[in-house]
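My questions will all concern the structure given below.
Here the complex is missing a single protein chain, while all its other protein chains stay put.
Note that the chains are named A, B and C in the order they appear, and that numbering of residues resets to 1 at the start of each chain.
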């Protein structure tokens, strides 16, 4: 299978659907003439012209709302949020209109809208430019929220997102645009609502999403080497709907879980994961579900502080050891 | 002790601090000439004049941001969010500026700001006007978030909020402005970060906040009468900081807990409560922590649907029975 | 869901009770007199409807918020007369007249306010969220200013789809202070340059946003002129005078349709009713002011014209009032007697497509 970067895979999905479906169009800041801040849309203006690749002013709320209106008219807009940090400015449009208009119109309209862009931190962008908003958007019924981490998934989930008749919050692993992985040609649509078992194991379940999945994979190696522990790694990837079953089945096997997230602890995805597991696998659990989260502070700039602010291998490995009742040095 | 309504108690706290401290001022839509949509600020324009009771245009982001600037200058603005449903329009100012500017200025500024208004549903305001945003704001370090339900607490926590040098998200039980309770004269400041044991009990802990506390109190009566079960009711009231200790101590005694919230299930406060309890009281828990939440839909208008969308006595009582391993009919 | 209705080629609409053939003949604009009578009926329909909703609210049969259109009838009536099939109408929460004018059955409109399953949106939205997509009504929104970007998006999409439909986008004077207005107006002006924004902006300047007058909400009170900042042309009209509105409405709708460019009409009007159901004291305006404006009431003005020009006499007016009262009484009874939605409806319409509902019950 061909190897592609996350960026290429993502772009491929959009191009594919734009070629198949005239109603798909792109909107966002500097996606056209400039080529896209993250070069995801580079060249697409030439391919599809300015009606379908719409450069917008710096008006996140305005163009997101306009895209909701377009979606209600039968178009399938893909809005680039240059980074998700700017989406607070569009929160009203996303939460009050996109998520709810189908409901409060009694089902008279659909909103086939994708809002996509990089999410998460790790490259010293500091407090205002570092957020993981899975839980924030995942809280609102009417939205679907996904967070793919592999090139395969970013393509496959983008295909699904574009075809979905509902608003999809598409949270890309911004720090990983350049990472490579196998991506099939053609249609590899990945369904929403299914977690991915990234690595099978028997002794402890590591649950995460986004770039923290890669961290968990490294920790799994480490645990295998250093502790002879077999860790199962689950990539949640679909935040809403959330695949409770895969989580629960894994814990029924391993009896232990650690939920890892880059985002803040309180009311985060890991809390939900812990709440679900203790609820649905109570009798199987041999230890409390541990959570490893980002530091409870706005994101700092200095590299050493930033590194300290995010989960690292030791933190996750130690949490795993604790739930395994191993001695943690 | 004198009985006062929630509305009166809230207003009293603001008047008291405005009289004590010239730097306290009020801002918001229709709080002055109109008298306040919920009549919280009625008469205050006459008492304090238009510089201190500032009627604003319908510009939630703009005036909230201006209030952040005022707070950074040494004033102590209290912003009325006419209802919290409009706060998505101010989310960027609240989350990106109010919560973080102290941090990213390296501690050079303080933001002694209160943003207050009614939160929660229950009076048929339907999808766009019904939200409980405890978890959304509670997720962000830099903010404090409280949700008082008694007249005593709304006064005492407002005093604390105004005096706090940090931005406080003050979520009022909008449906309860007219309810009465005992409120001491003078200074009854209620500290943040301390949950309130609303009723002591031994068999099961019911955890909630806002108007759901009243529901839990009724359920506790019901359980006592119908099942001879003694329920402890905990009013979280301070969402950030969250008083983990009181929760954990209660469950160490009762061994069982039900977390009740009006808001949606995923990534809500109840998930956090469950995650904390299973983590810190794992060995004491005799049953999974159950969550009772609002229906996973935008809020409907029709009264029967609205009633079905929120937790009710039976739902909570049955959840308590399940964690007690009683038969639920 | 909506009533069967006739629609003539020029886009005028009619409620079920008033077959269009009487007043118009396929495409051609009818004589002034007949047209005015028809529109007078519409205005009486709206007025009578609103009065009934106020009673329903006082009786506790309508819950939530209630914002009526009393005093402003000429604006919606005039502009919706320029509606053509395929066009889209979007507005805020003061939305009752729109479905009535666009051809929805008054029964379903009233039933919606009563929170019944027979309502326009199945009882799910209530007063603030009326939709009748078949008849061009794309809502009914509760967040001040929040709907504006949607309307601009409709306009873009309709051009993208190569139709010649337009969007009628209604907004209040208060909404103009919201950032969503600014961003959307800028997009409209920008896209309009390429003929990609056939959006007719209609400012219902009733001079107050809740209790705040225009003068207390902005230092520059010429609302139409605010569109200069976006390169969008604008004009004003006396929103209490149906004939004036009518002229402007048809002319500007045609212009927008032809050019694909946005255009703004600021209609100066007044809500003689309270802002909403909780506006008890009206401290923000004097009784005299309201009285002064009542003298310019659009219904009264039109009646005066109809009498003066001898198009109708007092009896004929009375007959129309009675007829509309009957229609609305029927609607009210229907609403009253309808069933609440079935509880299963709580979980429908959350998502479109296969997984219609997703979550835990």
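Assume contacts are C-beta pairs under 8 Å (C-beta built on N, C-alpha and C of every residue); 3 or more make two chains touch, one makes a residue touch a chain.
What you see is a predicted model, and the numbers here were worked out from it, not measured in a lab.
Although one chain is omitted from the display, it touches the following shown chains in the full assembly: A, B, C. Here the missing chain is touched by one residue of B:15, B:39, B:109 or B:123, and it is B:109.
Touch with the chain omitted from the figure is made, among B:12, B:29, B:92 or B:290, by B:92. Only one of B:2, B:74 or B:184 touches the absent chain when the whole complex is considered: B:74.
Residues of chain C that touch the chain left out of view are 177-183, 186, 189-190, 192-193, 216-220, 225-226, 228-232. In the full complex, chain A touches the omitted chain through residues 29-30, 33-35, 37, 55, 57-62, 85-86, 89, 123-129, 265-266, 295-298, 300-305, 308-309.
Residues 25, 51, 56-57, 59, 61-75, 92-93, 96-97, 101-112, 141-142, 144, 164-166, 193, 240-241 are the ones on chain B that touch the missing chain.
Everything below uses one rule, namely that only the chains that are shown with their structure count from here on.
Chain centres computed from CA atoms place A at the largest separation from chain C. Centre-to-centre spacing of chain A and chain B amounts to 30 Å, using the average Cα coordinate of each chain. Centroid to centroid, with C-alpha atoms defining each point, chain B and chain C lie 37 Å apart.
Counting partner chains per residue, chain C shows two or more touched chains at residues 119, 123-125, 129, 141-143, 146, 179-180, 350, 358-359. Residue positions 85, 89, 126-128, 266, 296-298, 300-301 of chain B are each in touch with at least two other chains.
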